[in-house]
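Please find one structure pasted underneath; my questions will follow.
Every protein chain of the complex appears in place save one, which is left out.
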Amino acid sequence: MERPRHQGMAKNTYMRWRLPLVCLLWEVAMIVLFGVFVRFSPEADAHWEAEKQEMNLTSDIENDFYFRYPSFQDVHVMIFVGFGFLMTFLKRYGFGAVGFNFLLAAFGIQWALLMQGWFHSFKNGKILIGVENLINADFCVGSVCIAFGAILGKTSPIQLLVMTLFQVTLFSVNEYILLNLLHVKDAGGSMTIHTFGAYFGLTVTRILYRPNLEQSKDKQGSVYHSDLFAMIGTLYLWMYWPSFNSAISDHGDAQHRSAINTYCSLAACVLTTMAFSSMLQKKGKLDMVHIQNATLAGGVAVGTSAEMMLTPYGSLIVGSISGIVSTVGYVYFTPFLESRLHIQDTCGIHNLHAMPGLIGGIVGAITAAAATEDVYGKEGFIKAFDFTGVYQTRTPSIQGGFQAAGIVVSLLMAFAGGAIVGGILKLPIWGDAAAENCFEDGVYWEVPEDEESDAYHMHNPDKPASP
Amino acid sequence: MERPRHQGMAKNTYMRWRLPLVCLLWEVAMIVLFGVFVRFSPEADAHWEAEKQEMNLTSDIENDFYFRYPSFQDVHVMIFVGFGFLMTFLKRYGFGAVGFNFLLAAFGIQWALLMQGWFHSFKNGKILIGVENLINADFCVGSVCIAFGAILGKTSPIQLLVMTLFQVTLFSVNEYILLNLLHVKDAGGSMTIHTFGAYFGLTVTRILYRPNLEQSKDKQGSVYHSDLFAMIGTLYLWMYWPSFNSAISDHGDAQHRSAINTYCSLAACVLTTMAFSSMLQKKGKLDMVHIQNATLAGGVAVGTSAEMMLTPYGSLIVGSISGIVSTVGYVYFTPFLESRLHIQDTCGIHNLHAMPGLIGGIVGAITAAAATEDVYGKEGFIKAFDFTGVYQTRTPSIQGGFQAAGIVVSLLMAFAGGAIVGGILKLPIWGDAAAENCFEDGVYWEVPEDEESDAYHMHNPDKPASP
Partner (left out) sequence: MERPRHQGMAKNTYMRWRLPLVCLLWEVAMIVLFGVFVRFSPEADAHWEAEKQEMNLTSDIENDFYFRYPSFQDVHVMIFVGFGFLMTFLKRYGFGAVGFNFLLAAFGIQWALLMQGWFHSFKNGKILIGVENLINADFCVGSVCIAFGAILGKTSPIQLLVMTLFQVTLFSVNEYILLNLLHVKDAGGSMTIHTFGAYFGLTVTRILYRPNLEQSKDKQGSVYHSDLFAMIGTLYLWMYWPSFNSAISDHGDAQHRSAINTYCSLAACVLTTMAFSSMLQKKGKLDMVHIQNATLAGGVAVGTSAEMMLTPYGSLIVGSISGIVSTVGYVYFTPFLESRLHIQDTCGIHNLHAMPGLIGGIVGAITAAAATEDVYGKEGFIKAFDFTGVYQTRTPSIQGGFQAAGIVVSLLMAFAGGAIVGGILKLPIWGDAAAENCFEDGVYWEVPEDEESDAYHMHNPDKPASP
């Protein structure tokens, strides 16, 4: 088992000093920065008892914790189990999928708490964190998990950590531009998370193009059980997506509406995905790759508009379209991107996040532009779009224009950032594997004795092991 | 691998045009109907801001979203991961179990939102949906997932969609008769979901009886890992059942009590299941089929009474009995049903849902009949049974009678509906597989290269593949 793996491994994938060094240095840096900057928000601080009286709150239930914590936990599951297991479909890369996703997300959320904190929760020299910061950190890392999908199986853990460091930084800058400077709405992150994350990842994988990747082609597929493991990821993403899109929406009707729209969009998306998966295949059989991925496009595509008055039928329309686009993408675009544009997209994030993310941004811009006081009510209209303060005079159509600008900014940040970060990751010091060792856990993981041959020995003790 | 599958496949299982057609037509119909009928409930509508003032609510936390959303997500997990993975125990039908469950549930919830909406949330020509509607749609589809368990592995996806269409319709009618006409309590659905769903499914599978099913007998069992996948389903159903039974109970004590009763019943059920699983087997070994299924009977059996003052010890008794009944059912009734009554019940839903559902209905009737103002308190008594308006004069014993009538109605609806729908599904146009191809994913799914033989090649590249 060892021989074919090492044979021809020209590259140095030895992690023993490099990986620990990066992890430990990083953690020390986090401790120092958290020590200097991070404190509890008033609602998580022991002073809350006094604070409550000042704010005239009669009950602890008014603490933001109770509005957001259940959604936070759902989002948390999506990032760690959802993305982690979604990527276990490869037959020999399950450890890397779940384990590296775990590593980069745990690494990234700490940095995201700082970066997003400086931009959004900075008061008197301190970052004050509460449950909403935890959700936002998970969101930010979600965009890294998406990019990871494009380069899955082809990078070393150090490359992933370096990418996480830069991507979280760029994400936070882009998010700041969109939410604060453009005053754009994007609670479920069609633009900030999906469009940015996916095009960033696609640019990185383009730059890291491996011409000889077909050498590991036999490992790029799935096996029966790895497809079932991946379905765990799919279903948790699918089920909890209503929580994702509503997690940081305004309390009350906005959270409620956001969950309903997302639920509807996702339901519709499953049907069109199944339809096109069967239709686009000669034998008419369903393809697990589509079911695992394209069924989720409906959640991405209402990420911006779910908290708006998209309405349930609007959600069905958006979900239906995104399921079709995504499935068609898997069948036609992914091979095209690889052969013509040299974009090797392991998980097909172009179909699951990039295109549906763009749809989501556009639908959000249209829904915002179409908003009227009639539909939202006078107070609801102002609250939904935060048309207060300097934005008091913004009209829906202007808001729609800014939403559209948000898409463009996200794309530019993704391409530019991805190009730079891809360039950094191309340096020959990060320990990535040779082409023939891609998609193979044995490079970075202690892999247990083989299941099959082992079972063979166990159950046929009196027979020789070799055929 | 292809040969044995196609050999003798007399039936036409080609889905390429039929499945997409059904899915797409359906989704278009949904979009049109949602467009005409479905709008947000006041608590999910942007007008809520104004509404709140009218209703004199001081806080957004009073939005029903915060009372029910965490339970909704748990129910959502039960429907998609719980039922989906519970059925992955078959060695070669994991894709079908998870994937078709996904398809039919996503299809069904849209139709359920409409059907249940017309009956229960119809105002001024519009269906107004909020989080409670989402839960009820999931519940409704739960009854379809149950019926799916009986015909698992023997039907085409189109048959499943046709069945879902009709079953959701009948479910909604039955539910309307029980809840509105008979004024019956059934928050956890012992009658509406389990009794109806299970006897419906059993009737359907009876009508679809396949005399030659033993031709695929080698695929009806489990393998080691498929049993572990199924345990994921089991545990999520078991853990979240308290949420299921309490999800639509009245705010406050009723939700609280419902969760406690269900928790107790399920705990007791595990012990009696283990006891009888060991006792009924000559070698005294535990059988995974029982652990995967009968441990859940306790949740079914308190579905009606959990929100009543069943009390914790009452729950233990009900849970204990249902675990025994269910396990005994797997050992003795299932073979009997198959050999004598020609009811081929793949997952044994008769043991997990039908009998415990009946127990649940009966326990509910008794608990209702035994209710006193002393036990419930004056206000609690009226609130628990909604003895207001025209029902002001109903006594507990009369309520008990109506509860019992609810069981009978559910059974009749299940038998009649199942017979008709079974007849429709028997038409030779739906693309079901031949007997020897049942329980085999390869019929409707692209199945990846085989795990074992593949691993074999990979790790012994220099050895021939054939022994």
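Letters A and B mark the chains in the order given here, with residues in each chain numbered from 1 onward.
What we mean here is this: a residue touches a chain if its C-beta (ideal position, glycine included) is under 8 Å from a C-beta of that chain, and two chains touch if they have at least 3 such contacts.
As the structure is a computational prediction, the values presented were derived from the model and not from experiment.
Asks: Taking the entire complex into account, which one of B:R16, B:H120 or B:H225 touches the absent chain?
Replies: Here the residue in touch with the unshown chain is B:H225.
Asks: For the full complex, which residue in B:F67, B:F95, B:W111 or B:W445 touches the chain that was left out?
Replies: B:F67
Asks: May I ask you to list the residues on chain B that touch the chain which is not drawn?
Replies: Interface with the chain not displayed, on the chain B side: 1, 4, 61-62, 66-67, 70-71, 74, 91-92, 218-219, 221-225, 227-228, 231-232, 235-236, 238-240, 242-243, 251-257, 259-260, 263-264, 266-272, 274-276, 278-279, 281-288, 291, 295, 309, 311-313, 316-317, 320, 375-381, 383-384, 450-453, 466-467.
Asks: May I ask you to list the residues on chain A that touch the chain which is not drawn?
Replies: That gives, for chain A, the contact residues 14-17, 19-21, 23-24, 26-27, 30-31, 34-35, 38-40, 43-50, 52, 59-61, 63-66, 69-70, 73, 76-77, 80-81, 84-85, 88, 94-95, 98-99, 102-103, 106-107, 109-110, 113, 129-131, 134, 157, 225, 229, 232, 444-452, 454-461, 463-464, 466-467.
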